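Encoded as structure tokens, here's the structure I'll be asking about.
A single protein chain has been omitted; all remaining protein chains appear in their positions.
Order of writing sets the chain letters: A and B. Residues in each chain are counted from 1.
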Amino acid sequence: MNIDEIIAFHEITQLKYRYLRAVDTQDWTLLASVFAANVRTWYDKGKLTTQGREAAVKGLADHMGPAVHSHHIAVHPEITLTGPTTAKGVWRFQDIVWFDKAHPNPLVPQLEGGERLIGAGYYYDEYEKENGAWKISSTGFVRIFESVEAMRNNPDVTLRSEPAYGKLNG
Amino acid sequence: MNIDEIIAFHEITQLKYRYLRAVDTQDWTLLASVFAANVRTWYDKGKLTTQGREAAVKGLADHMGPAVHSHHIAVHPEITLTGPTTAKGVWRFQDIVWFDKAHPNPLVPQLEGGERLIGAGYYYDEYEKENGAWKISSTGFVRIFESVEAMRNNPDVTLRSEPAYGKLNG
Partner (left out) sequence: MNIDEIIAFHEITQLKYRYLRAVDTQDWTLLASVFAANVRTWYDKGKLTTQGREAAVKGLADHMGPAVHSHHIAVHPEITLTGPTTAKGVWRFQDIVWFDKAHPNPLVPQLEGGERLIGAGYYYDEYEKENGAWKISSTGFVRIFESVEAMRNNPDVTLRSEPAYGKLNG
């Protein structure tokens, strides 16, 4: 481990944090900025797969949007440099997602609104440097488990979903 | 990114971890030590606002205490140095809070005891160096969502709340 590896580790983890902030605050401009031009996504072991930056952003924007309030955290980064401008990373993640309304979702069928998903798994990422800045060139995940609780008829649950999605000036 | 920025990043994240340990182990002496003298807090977009170290500690101590077992985690730190002795930071957080008994809470009204809150959002912090050590000079948060589940009449749920709040010698 040397100082250059520490700096690369730091820059790549910052990249991933921006990615996760973009997804959950639904900032699709920020999301585009973290992807390499030819990024590949293969969410949930390939159930949702895209190729290229535009398709990757559209894929996420389509199945999120006003029907969803999501919270994805990624921790335990294990990053390996695979070349002067390439790296790969493994991260544990956890997600809590509220499906506020019925909306087609390629990963979770038959949502009626009022469901809460709680899941966990691993991200398997690849990164590359474009013009001196790290970008995500491939990302996907494999779950440990995923639970969905239908709560629309449960009078003991109250949910406050913020329209600004956690943004300061939303 | 250089080594001085790496060290500042490390020191500021350590500061935040002590803050979170102070809150959830209810160690108000430790909490006072992480705040700048004139710290401002503005929790939940300003619903609970204080100015000055003593008021900040009292604000948290008053609405926690023996009625509550809380777990706040902050991840995805994005820290920016804004001057030689100042910085700002954005963090994703998640909280799971058990309200063991009825107790007035400025952020969650009408608690009767037996509720579990699960929430997520972003902290927006400011930091400054006082006598060579980083302190929190401003902290507040904006939620993505917050759910409250009333569980006191649910026979399928058992809760073990530890009096030591996770402390080793509690």
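To be clear about the criterion, a residue touches a chain if its C-beta (ideal position, glycine included) is under 8 Å from a C-beta of that chain, and two chains touch if they have at least 3 such contacts.
Nothing here was measured: the structure is a model prediction, and the numbers come from that model.
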Contacting the left-out chain in the complete assembly, out of B:40, B:53 or B:69: B:69
Among B:3, B:37 or B:61, residue touching the chain not depicted: B:3
Positions on chain B where the hidden chain makes contact: 3, 6-7, 10-11, 14, 16-18, 20-21, 24-25, 69-71, 73-75, 96, 98, 116, 156-162, 164-168, 170
Touching residues on chain A - with respect to the absent chain: 1, 3, 6, 9, 75-78, 90, 92, 94, 118, 120-122, 124, 142-151, 153-154
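Here, only the chains that are shown with their structure count from here on.
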Inter-chain centre distance, chain A versus chain B - centres from mean C-alpha coordinates, in Å: 25
